[in-house]
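Other chains dropped; remaining ones untouched in position.
Chains here go by letter, A, B and C, matching the order in which they are written, and residues are numbered from 1 within each.
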Amino acid sequence: MRGYAISKDDYQKRLRRIEGQVRGLQRMIDEETYCVDVLTQISSVTKALQAVALGLLDEHVRHCVTHAEGRDGAEDPDHMINEAMQAFERLLRT
Amino acid sequence: MRGYAISKDDYQKRLRRIEGQVRGLQRMIDEETYCVDVLTQISSVTKALQAVALGLLDEHVRHCVTHAEGRDGAEDPDHMINEAMQAFERLLRT
Amino acid sequence: MRGYAISKDDYQKRLRRIEGQVRGLQRMIDEETYCVDVLTQISSVTKALQAVALGLLDEHVRHCVTHAEGRDGAEDPDHMINEAMQAFERLLRT
């Protein structure tokens, strides 16, 4: 799927924040922060990444549905749903 | 717990790689990469973060055990294990 | 969505096997089996439950797509996808 352009800025903002959080983790390790606090921060970064993933999946599935209506032949919704379900499963198994 | 100094460099290396992967995600969004490929990359970043978390938890639990032997009174292993279990639960629920 | 009848037997077979695994867990606890082996068995039951969940989600999403083509007004694919995404998020957060 192309064209998640509408919320592209939103994704970029989230990813820049996540990048900052990962740099924060480096500082925490550098300063030998109590490891339980580092783990809490890792949970929070993971949650932020999953929110990005859920946003992308949501758009993908909606795109499959919209596209199915059109049937313009450019893309195969069945194939796209297979890929979405495999992506689902990978996220679930991570 | 303090003193995961032994593998501090290893954690830093992993976190710098994760930071690079997050910047890679920004590029992917910028170039409107097919979203299933973005999701695969997000799974891989999440897995890398969890590996860091598991390393920290492992050290923490081992520290509790070592410390329990000493019983020098500086730290309470019971309390530390409570915190470790809560951290693990947070990771599991993420 | 109604009508996952095609693989209803398959779901029932899987769920009966899961029920048997849960009874197996009761026996393991009863016989005071080494807890790491109990944990391994719990992972395996959880994986089996997730496979059922992924199967249901897959059918649901496909149904949304098929239905979108028809647009017979009986169901709202947008609403159904919202529910599917929420269900997926709950699975991911479990």
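Methods note: a residue touches a chain if its C-beta (ideal position, glycine included) is under 8 Å from a C-beta of that chain, and two chains touch if they have at least 3 such contacts.
All values reported here derive from a predicted model rather than from experimental measurement.
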#### Entry: Whole-complex copies, counting every chain including the 3 in place
4
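Basically, only the chains that are shown with their structure count from here on.
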#### Entry: For subunit A paired with subunit B, centre-to-centre distance based on mean C-alpha positions, whole Å
19
### Inter-centroid spacing, subunit C versus subunit B (mean Cα positions, whole Å)
29
### Query
Using the average of all C-alpha atoms in each chain as its centre, how far is it in Å between subunit A and subunit C?
22
### Query
Can you list the residues of subunit A that touch 2 or more other chains?
50, 57, 84, 91
### Query
Across the complex, what residues on subunit A touch subunit C?
50, 54, 57-58, 61-62, 64-66, 68-69, 71, 77-78, 81, 84-85, 88-89, 91-92
## Note on the structure
Touching subunit B in the complex, subunit C uses residues 93-94
#### Entry: Complex interface listing, subunit A residues touching subunit B
1-5, 8, 11-12, 15-16, 18-19, 22-23, 25-26, 29-30, 32, 34-36, 38-40, 42-43, 45-47, 49-50, 52-53, 56-57, 59-60, 83-84, 86-87, 90-91, 94
